[in-house]
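Apart from one protein chain that is not included, each protein chain of the complex appears where it belongs.
Right after this comes subunit A.
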Amino acid sequence: MAAVAPSFDDAVQELRNQRSSMDVNPYRTVELARLVLKRGRRLGDEVWAVLEQSAMALLDLGMIEEAQKDIDVLDRKFAGSTRVQKLTAMVHEAKGEFDQAMTLYNQLLEQRPADTTLMKRKIAVLKSQRRTQDAIAALNLLLDTLPSDAEAWLELADLYASSHMLQPAAHAVEEALLLLPTNHFVHATYADLLYSLGRRDLALKAYCRAVELVPGYVAGLYGVIKCAREVAKDAPATPDAPPCESYEKLAKVAEQALLQAYDQRAVVAGREDSAAVRAARAWLTGSEM
């Protein structure tokens, strides 16, 4: 991590990038926003967008009073704006006042019926209230109209999985996969679900794909090793399935890759392995614990 605080212009640019990408790092956002807002006048009209960004990040971190200060500034400038009221509703959510939040969202949706962020916030409220089935139903409705939202599909998969509905969860991840086919994380999520559904051969293929996309992906490598070891032990599924040796070979080389990664980290850290790393090494080298 850089010890030097970024310059004003760099901070502004980084905030802009964060606004357009989906990357959420509230700590960084708050840090940058504080730096930038001290000299808010230099920003001109961009200061409002930064205030909104800062308010949302502060709410993410649970710093409600400070978020409220930012929202008050926005409210003075844009009185009665639906966008500012959305932030107020988010404050209700953060405070746990879910009924008020829900009422406010419904009001706002009447004024802005096409706003998907409002619909998603409603689903977030349902999720916070532990009304998982209602959240699933609402999300399904949203995805029926707008199936091109990969983030929403992944959220749906998460909701299904938490209700132990693994097959629909896998189906949802497949949709996300069609939208983001080169994303290693989505492949790994798919693989996790397939493994839980008992399809270890397919899970192995999905983990392999994650590793093929990002060869250093540690979670993917662990998945490959676990599945390859187990599939090697099972009887082959079909007569023309690859022989056990190829799976064992795959497992071996993946173990080596991971052990190398640990070795390199040890060199960088310059100290002895922690207990967790020792356990990982033991598992990897096959000395069963």
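One rule holds for everything that comes next: a residue touches a chain if its C-beta (ideal position, glycine included) is under 8 Å from a C-beta of that chain, and two chains touch if they have at least 3 such contacts; residues count from 1.
In this text, contacts and distances are computed from a predicted model.
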{"item": "Chain left out of the displayed complex - its UniProt protein name, from \"glutathione transferase\", \"ER membrane protein complex subunit 3\", \"AP-3 complex subunit beta\" or \"Delta(3)-Delta(2)-enoyl-CoA isomerase\"", "value": "\"ER membrane protein complex subunit 3\""}
{"item": "Which residue of A:Leu15, A:Leu139 or A:Val211 touches the chain not shown here", "value": "A:Val211"}
{"item": "Option from A:Ser162, A:Gln256 or A:Ser274 whose C-beta touches the chain left out", "value": "A:Gln256"}
{"item": "Which of A:Ala5, A:Ala49, A:Leu146 or A:Ala282 contacts the chain that the document leaves out", "value": "A:Leu146"}
{"item": "Given A:Arg112, A:Lys233, A:Arg265 or A:Arg278, the one touching the chain that is not displayed", "value": "A:Arg112"}
{"item": "Contact set of subunit A toward the excluded chain (per top definition)", "value": "82, 111-115, 144-148, 174, 177-179, 181, 202, 204-206, 208-209, 211-212, 215, 224, 228, 242, 246-247, 249-250, 253-254, 256-257, 260, 264"}
